[in-house]
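Heads up, one of the protein chains got dropped from this complex, but the rest are sitting where they should.
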């Protein structure tokens, strides 16, 4: 049967270890999965625009320079993904995660959401468009193991 | 020159009068714009699933029934839109607005965001994908007037 | 707000009055919906190929001549639809209904399924891809009324 | 000439050995084909949702959890396929097989159907959209051998 | 039911009255069909390039100037069509008709071919991609009447 | 035959009367064409960003605000066009005209270029992708008259 | 620079050695090109349907069975191609070659035609959609060598 390597994009929260738990879990089970994500070093990501392209006075355009470069990476990896996992953590607005989910769904990529039940109502539109809603990273690993079985 | 009627989808916050201000402003200036949006009556929207399809014990599936029906309306109007305006207000997570923005961008629809400067950093990825960021609904009307001039 | 006329394709069972109940219900509520469907006269549909293109000995090719012509109508109306309602009745295989659902979903059309609970397990893949599962035609009308409110 | 490896998705009946006969037949002839399919262990497939994501009272949502996960696998492999073979057996409704066929056709994937003549009339729409209708798995192998010659 | 006006593109032979017979037949039966075609005045079509854009010595480029302009019309009307009828007559190479058929099929437009049985073998690939093969223009009218019934 | 109204987008030079000559010529011949273009008032176009969205110190971002809004209009009308005419005049870089041509071609829109022979070599890639190269606006009108005959 | 392997589909005439001359020429120059084509054994191609799927009385359906299977190979390889070369020889109708060209162009594949000048006028629409018209297979090899330089 298929020896396809699955490309999985991990979008969302950068303040917990959910990515590592999925990546380590997949590796521990020997799954043929290749992961990608945005740059998760908060400062490196926020400052990439001015670091490379030069300083900006106005924070709006400072952010723009960074988000332009970051969108190259995000968009390319989502295009390249077989599956997109979107994590919503307990803090911050995380609009970029929901935006990634919208992009992924509109491009026909299956999405798995990962968040606590307390956010269920606020995420009902995103969860509706998703193929599964997980509470723990290990459930994502279980799904990957099943998909690649 | 073109007598095209522009279809504009208004996504996001339902707790202020920004939609009315845009619609009234466009009407006052005689613009050939047809607006659409999600159902903005909060209870009608949240309960449409159980009201029509029958009750659910689990709030997760109660929401699912509603969000499934609502997504028909949202997706169809975004598909039909020439332009999507996404409003982020001061309160709530509003992940559905960011999700709509992602869907619109991935389908090649131009997006205008509408929000206060305090959300600029949190919305930098959405604003980067947008064609303009407005602070007031009247600016959206001004843009529409320009586009249809 | 939008005066969009919704195009709704009605696929599936031809041995009950579910289409009429939806069409009449929508008309009774003054909804701006235009319905389309396959030719529902069973004999006219089955014999259209040989009636127009000439007789065939082999029933396989007799069917092919009919299904070729019928697919022009089906495919065109699904392409043209904002929404596809797929009805599974208590009898027959109805593989064409499930096939239509697959075509509609792959083309990004929202699907509503309409069937009794006894078929839930057999239709779990189709229902998963659908935006709502109704038990009665009147529920479809209620959804249409909501979508066009 | 081309050394292309063909990806072939095998959809449908899980209660006979048709997949094995195609896979073994292709291997015996040394064909450069990589096969994929849904999880064909009936219980594993039906229970994957509740096994990984937690139990559900209502069988409708129990099925939904499973079909969501299974659709990730099905949709990804159909997207990745050069050819989709859809088998209809003598028993059950097999609506998911017809649904897969509709998805495959709408995405421009060539489809081969595999079924007995007794189902010809019920499958006339699916067969019309297919490139060949086989009666035996060995015919599918013969076609593969020809395509890769 | 649907009051859709069908757009039908008539491609191919310009040396017989098949277009008129289809158009007149559809009008006689009051069908809501709008027909389009290439310019069928042979000289006007061949000379449009040099007539408008200036003379050319080399017949290859003389033809190119004409075929560039003609392709605007052809491509636009095929894009706009719900159905493409392709007629192969007894004479000439008529490669542009087969080319139009390929374009139409690849864009997902249903195709009906219209030709005598003597060309069946030479047209087997085009007929395979078509939804029906007619021998007489009146059969095309019959199909249209059925599709719009 | 077809009563299709053609949508024609006029891109490029704003310092001569070529648009008027095409529009007036089409009107004089009673052609069913609807024209669209970018805003051709140079100052209104350059300043739309700061006029509506607020002033900017840096000319790079001042231009960005304008070009974001202008791209909504340009992109929407190109999407809506059956045909795109791109005019290159004797002065300025006119990179936006070549950019529009690239967008139009990649979206499958037929393009007509309009420029003097002195620019032939510099425009060879754009002309190659175009369906016709005209020297005078009246030739564009002649082509429109032919396409709509 | 790029080490891309180019996939080139060779469509058309099967009665001369043009394919071998291109393949041998590319090999002699060490070009990283992978070629594909339809089955060029005339009898094997014509009879594949009845050989595998069973005999047919009517030659129309006998051809259909073959052309269905052959279209799987043709369509898959064109989809997979970076470049499609279409050869028109001195004999036969060769409508399948023109059909392949139409499919390739509509899918955005660059096409090179290969034919004698005597067919220029009959092929003006196909040549217009092509990127180059060659007279000898060696010219195709020269173009490949240039493209991969």
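In this document, chain identifiers A, B, C, D, E, F and G correspond to the written order of the chains, with residue numbering beginning at 1 in each.
Basically, a residue touches a chain if its C-beta (ideal position, glycine included) is under 8 Å from a C-beta of that chain, and two chains touch if they have at least 3 such contacts.
Everything numeric in this text was worked out from a predicted model, so none of it was measured.
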Task: With the full complex in mind, choose from F:8, F:101 or F:143 the residue touching the hidden chain.
output: F:101
Statement: Missing-chain contacts on chain A, rising order, are 7, 23, 34-37, 39, 44, 48-49, 51-54, 65, 68-69, 71-73, 75-77, 79-80
- prompt: So which bits of chain E touch the chain we can't see?
  reply: 57-58, 61
Query: Touching the missing chain, which residues of chain F?
result: 59-60, 63-64, 66-68, 70-71, 74, 88, 92-107, 117, 119-129, 133
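By definition in this document, only the chains that are shown with their structure count from here on.
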Query: Farthest from chain A in C-alpha centre terms, which chain would that be?
result: E
Statement: From the listed A-F, B-C or E-G, the one duplicating D-G with over half its contact pairs the same is B-C
Field: Rigid-body rotation angle, chain C and chain B, from Cα fit (steps of 5°)
entry: 90
Task: Provide the C-alpha centroid distance between chain C and chain G, rounded to the nearest whole angstrom.
output: 40
Statement: Flagged in chain F as touching 2+ other chains are none
